[in-house]
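For this view, one protein chain was removed and the others were kept in their places.
Entry: chain A
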Amino acid sequence: MGTDTECSGRWNHIRRLLERGGPFAHPDFEPSSDNLTFIQETCRILVIGAGGLGCELLKNLALLGFRDVHVIDMDTIDVSNLNRQFLFRPKDVGSSKADVAARFINTRVPGCKVTPHHAKIQDFDESFYRGFHIVVCGLDSIVARRWINGMLFSLLKYENGEVDQTSVIPLVDGGTEGLKGNARVILPGITACIECTLDLYPPQINFPLCTIAHTPRLPEHCIEYARILLWPKEEPFGAGVAIDGDNPLHVSWIMKKAEERAEEYGITGITYRLTQGVVKRIIPAVASTNAVIAVCLTSCVFHNSCCQPLNNYMNFNDIEGVYTYTFEAQKRVRLSRCSLQPQALCFCEEDKLQDVITYLTESTVYQMKSPGITTSIDGKNRTLYMQTVKSIEEKTRGNLKKTLKELGLTSGQELYVADITTPSSLIFRLALSTSMDTSAENSLNAAN
């Protein structure tokens, strides 16, 4: 209809701020009615994730006047989402999160057009992502965050070694856990990125296998025993059936086995809730924290126009009182993402390829999942190792045990490393030494 804005004063609250200057506004801010027009007509926003944060984000954006919003989510709605994902009703359980959320917003806020994509972020290419002014993430996976971070980096253009400002698409990212949360703004190539602050994410709690197998002490150890060791051995629901944490039969089976083991060792405290929590690695979540963090993210989008943007990392915690803390996360220039130079990989000639792989997965800086390494020798591309494709893995497995020297690698050689944490390969330059002791250098590398 288009009359909703004009006739009724619907946007009065926002207009006061967009059409008036103030002493605390951003120095570049120019008050004008064009600001609302930009928000409504021009600005295109991509929201990744339509879960706890995603629902809040879509609502906030729609009520700030944004109209062209896309949302990507590959998930479907579960009953346990309903305590905070307020765009979903019991009848929607099983439907696509993106579809239901978009439909709800478009109905409730006339004029807003949310376009849903029930898909993975990896299903879209650079031309899709280049079409947005800003990308807002409400994700629960670090791998997905790193992937989108890498994608936005790959869209950067450089002029004389300087980032071309027009090619920068800001990434706004946040996460919550119980009553804690964080929000951050990333200007790819300019400010600290996801890779620069990988160490800020809490490490996943994994119990050592020997504890689970031989010296259980906590109820969690017994549950992990049933999940990791007994399930594949006994295959209680048929060969090859994977554990479904939402299937009460599966969870009950694990609980029963865990209880048996716990009794054997005199351990107490196994409950259904704990079992399911361990099996699904459940993170507690509540509506209020999502609301708070989503606002911090939305503000980063909106406030770019009329007051200072977040600089650049904020922590929130309301376990005791309400606590917020904002600081500037620092860029790590040694990292490939944030510098144009290929990164140095320091190894000894006698080190094996396996050592390189181990380093890439275990180093706090790279934290790769299943890196594949290719290189170019005498002008020919050669795959040294690739885990993700079975046939290639079998062919290249032998290389793992060869030393770098045996593989014909020399100092200065460029290695291209692909991993699920990044949409494009990273380039490393090999620095080979003949000395036996390179571990010190490696740890130095990691520490930086």
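In the analysis below, a residue touches a chain if its C-beta (ideal position, glycine included) is under 8 Å from a C-beta of that chain, and two chains touch if they have at least 3 such contacts; residues count from 1.
What we mean here is this: contacts and distances are computed from a predicted model.
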Select, from "TRAPP subunit", "Geranylgeranyl transferase type-2 subunit alpha", "NADH-ubiquinone oxidoreductase chain 2" or "phosphatidylinositol-4,5-bisphosphate 4-phosphatase", the UniProt-recorded name of the complex's unshown chain. "phosphatidylinositol-4,5-bisphosphate 4-phosphatase"
Missing-chain contact, candidates A:10, A:44 or A:429, resolves to A:10
Of A:179, A:400 or A:420, which one is in contact with the hidden chain? A:179
Any idea which of A:96, A:191 or A:298 touches the chain not displayed? A:298
If I consider the whole complex, including the chain that's not displayed, which of A:165, A:288 or A:354 touches that chain? A:288
Per the touch rule stated above, chain A touches the missing chain via residues 4, 7-14, 16-17, 19-25, 56, 59-60, 63-64, 79-80, 82-84, 86, 89-90, 108-110, 178-179, 183, 211, 215-218, 255, 265-267, 271-273, 276-277, 282-292, 294-296, 298-299, 302-303, 307-308, 310, 314, 317-322, 324, 326
